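Pasting a structure below so you can have a look.
The complex is shown incomplete by one protein chain, all other protein chains being positioned as in the whole.
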Amino acid sequence: MTLLAENPTPATRAVEAPVKTKRIALVAAKGTLDQAYPPFILATTAASLGWEAGIYFTFYGLDIIHKKRSRRLKVASLANPSGPVQLPNLLGAIPGATAAATAVMNKWMRDAKMPPISEFVEMAQGLGVKFFACSTSMGVMGVKETDLIDGCLIAGAAAFLDYAATAEVQLFI
Amino acid sequence: MTLLAENPTPATRAVEAPVKTKRIALVAAKGTLDQAYPPFILATTAASLGWEAGIYFTFYGLDIIHKKRSRRLKVASLANPSGPVQLPNLLGAIPGATAAATAVMNKWMRDAKMPPISEFVEMAQGLGVKFFACSTSMGVMGVKETDLIDGCLIAGAAAFLDYAATAEVQLFI
Partner (left out) sequence: MTLLAENPTPATRAVEAPVKTKRIALVAAKGTLDQAYPPFILATTAASLGWEAGIYFTFYGLDIIHKKRSRRLKVASLANPSGPVQLPNLLGAIPGATAAATAVMNKWMRDAKMPPISEFVEMAQGLGVKFFACSTSMGVMGVKETDLIDGCLIAGAAAFLDYAATAEVQLFI
């Protein structure tokens, strides 16, 4: 028995101190195309490493899982001095500048073989990433459950905190 | 005694492994109306669940606890493609567009029975949420202690890190 304690077999060690499955809890709070990528890159990477992963979609971030709005995520050109299209402000304000910045970002992503957000959403759900839709934001922004893509859990901040409390990594994006 | 160890009463177990009070450490770094809500929703939810909660107000986030500026938090319409008022950029630049976006956001919040930020501040302080005002930002932005609402602790980044190190959840908003 002393021997066992000093030199346990893997099975014994597992019983004594089971390895916790790692968890990442992300908040997706922005609804622009550029800010929609980081939660999905992090969540799908974590899930493919065997972590539990959950994304809490809140405020503008709800747009990402909104059936209609998710197809129209944009990047601002104006007031985005490090964004993909660098225009003087006056030109940035002309009609079409946001569309141009969005087109450039989409091209960057395609050229780098990054899937569009809609594919990332499917990939994440396929990998078991949990999608939480913030119930408070839904109330504030007038979003109904039927407006959202399938497979979202409607959850308040308390449910998110409960999920995040045992996560190794939590990030507000 | 062996029996006790194997099957402890709750009191004994508590002595052996006291349950740690959970803690959330938030950084509020933005000074816009929409970005002011998440720290308060999370902090007051955590506090009402029995967690310790602290918010570190830094950079533009100092505006939230600034006596005068806190009453004038705004939402940008321009360059906010997922914001409450969707205008073409040229119209977004006309005088009044920021005011319009701010008015819409305030109406959303009222309709959803969300308290205004000033009430959230009082509610959070009543629940024991700690308010840290970033001393470095105060220096940079020329904010004096008397400019801030009562009950803020002036603290440097080291004090925040010390507070956050034992927090279950830390988020930079």
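Note that the chains are named A and B in the order they appear, and that numbering of residues resets to 1 at the start of each chain.
To be clear about the criterion, a residue touches a chain if its C-beta (ideal position, glycine included) is under 8 Å from a C-beta of that chain, and two chains touch if they have at least 3 such contacts.
What you see is a predicted model; the values in this text were computed from it and never measured.
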Among B:P18, B:G50 or B:G139, the residue in touch with the chain that has been omitted: B:G139
Candidates A:A103, A:I149 or A:L171 - the one touching the absent chain: A:L171
Positions on subunit A contacted by the hidden chain, ascending: 22, 24, 34, 37-38, 41-42, 45-46, 49, 51, 76, 78-83, 88-90, 92-93, 108-109, 111-112, 114, 168-173
Those residues of subunit B which, in the complete complex, touch the missing chain: 25, 27, 29-32, 58-60, 63, 69, 73-80, 92-95, 97-98, 136, 139-142, 156-158, 161, 164-167, 170-172
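Please note the rule applied: only the chains that are shown with their structure count from here on.
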Separation of mean Cα positions, subunit B and subunit A [Å, integer]: 21
